[in-house]
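Heads up, one of the protein chains got dropped from this complex, but the rest are sitting where they should.
Up next is chain A:
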């Protein structure tokens, strides 16, 4: 291609700016020192040991997993149903309903946190894992709707018609044709929902109580309230758990997309 050398250099530099900085958490997590000095002076596994054995960190991990799974269940169910519903609407109603369902993406999280906090205070849902999961469901819902809708739009509508013309009722068309074909979208929606919840800080911070600290909140407190280098091990864990599945899905998706085009 006729790209100028400077253009390539700038693109590579921007690419490095996007990817490299976060990687420092991995060497940091094996540091032997109590400070955040980088590069580390010596090596140890003490922060990983603390992450998995100290009560405050292991409880936080368990809390995050519980909230994440509950959010995934709720958001995937509601979102998949909604996406199927959207696909059946006329284009005008579909546009309106889609806009409404996706609106939590555009609203700043701080505003969602404020709104949810004041409402949950009255419903005594603050300081409960269930309350956090409910709030996370609202922000995870759009990702499920988008993932499932994208899948449904790529679907060949004549398959459903063929099923119907061969005598299948609407329910068995749904169960035997629509749902299996939509499944990859549902699964990727579920992964996105889990990650959205597992990584969410602001809302969990607002709704926190000493017994409902999620992992990101514990990490937040470990640099703002006290200085606890365990955050470096937690960060590495997060990078592996959060970025890993997404990047894998990206690579698989890109490969499948390419195969489809050929």
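By definition in this document, a residue touches a chain if its C-beta (ideal position, glycine included) is under 8 Å from a C-beta of that chain, and two chains touch if they have at least 3 such contacts; residues count from 1.
We adopt the following convention: contacts and distances are computed from a predicted model.
**Student:** Of the options "Iron complex transport system ATP-binding protein", "Competence protein ComFC", "ABC transporter permease" or "Protein ImuB", which is the UniProt protein name for the chain that has been left out of view?
**Tutor:** "ABC transporter permease"
**Student:** Using the definition of touch stated at the top, determine which of A:51, A:70, A:116 or A:177 touches the missing chain.
**Tutor:** Answer from the full complex: A:116 touches the omitted chain.
**Student:** Quick one: say which of A:45, A:81 or A:159 touches the chain that got left out.
**Tutor:** Considering all chains, including the one not shown, the answer is A:81.
**Student:** By the contact criterion defined above, which parts of chain A meet the unshown chain? Give residue numbers in ascending order.
**Tutor:** Per the touch rule, chain A residues meeting the hidden chain are 1-3, 7-8, 10-11, 14-15, 17-19, 21-25, 28, 36-38, 74, 77-79, 81-82, 84-90, 97, 99-119, 134-135, 137-138, 141-143, 145-147, 150, 153, 157, 161, 164-165, 170, 188, 192, 195, 199, 201-202, 205-206, 216, 219-220, 223-224, 231-232, 234-236, 238-239, 241-243, 246-247, 249-251, 253-254, 257-258.
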